[in-house]
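One protein chain omitted, others in place.
Take a look at subunit A:
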Amino acid sequence: MTTAPAVPTTHAAQPRRGWYRRNEIAITPWLFLAPGILFFAAYVIIPIFQSFQVSFYAWDGLGDLADTGTFIGMGNYRELAGDRNFEISFWNNIKWLVLYLLAIPMGLFIALFLNQTVTGIRLYKSLFFFPFVISQVVVGLVFSWFYLPSEGLLNTVIGLVGLGPINILGDPTYATYGIIAAGLWPQTAYCMILYLTGLNAVDPEQIEAARLDGAKGWKMLWYIIIPQLKPATFIAFVVTIIGALRSFDLISIMTNGGPFGQTRVLSFYMYEKALAEFGFRMGYGASIAVVLFMIMLIFIAYFLWSMWRDERAAR
């Protein structure tokens, strides 16, 4: 059949490989990723686009969107622009995002304080970590009892120094700050754990070198320790931002959005408009969700960019 070559072929001995074998290196990672991608698409990516779609409709959420929904274009967004409750929720979200970041420095200082070897330090560390272990619902209940206007511990304590009584959760000016303070308790513990792990990785030689150069106290902290804690700070920042945006459960337990809607955040307002007892406005709820998504997108973009930058630097 073939003209016999003078030189024997080099790969004649090898059996013919299958398509998968030939593309193994390229295919395998995707196979492993497939279940994750599939579920992520079904439960996260596709619903995001569906929310965008629903936000252009007036729809009560009962029955099928195509049958019972009416397309109203930007109508929901126009209404949002003049909705005072939306405005209040939006600014509350901003307050949460800014004040929740206090968890990072507080966590750092508790971590520095606990980063020493004395008898029973493990016990102290676990006590500080305790609030993060218990459920947010329990944290919310504990704090709402703590804040109770007549019997609460807070008013008893400030009563001793002649202040109060103050009804934190019943007063629209303080209620949101009261809930944020409750949320900071477990969040600080979380940041503390991240920094404790980070402190273990601080290079002792650098500290020694800095000490020889005469650095101590704040200078040591600022120029030697904190730069080495950068990975921990980044993770703490990520989890704190996520925590601030997930504030739903604390609000639901402590004030139920009240008094008269002054402690709502966007996610809670969306829930009330679209899903709760009197909420039959799926389209309006979806438009709130889209706005919330846009806010999150700022942070998501920043996180992705900074991870991409780190990865490139590592190569």
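We adopt the following convention: a contact is a pair of C-beta atoms (placed from the backbone, for glycine too) under 8 Å apart; a residue touches a chain by one contact, two chains touch by 3 or more; residues count from 1.
Basically, contacts and distances are computed from a predicted model.
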I notice the complex is incomplete. Of the names "Multiple sugar-binding protein", "Carbon-monoxide dehydrogenase small subunit", "Sarcosine oxidase subunit gamma family protein" or "YceI family protein", which is the UniProt protein name for the chain that's not shown? "Multiple sugar-binding protein"
Sole contact to the chain not displayed, among A:115, A:228 or A:256: A:256
If the hidden chain were put back, which of A:80, A:101, A:139 or A:169 would touch it? A:169
Even though one chain is not shown, subunit A touches it at residues 58, 60-63, 68, 79, 84, 148-150, 167, 169-170, 255-256, 258-261, 272, 275-281
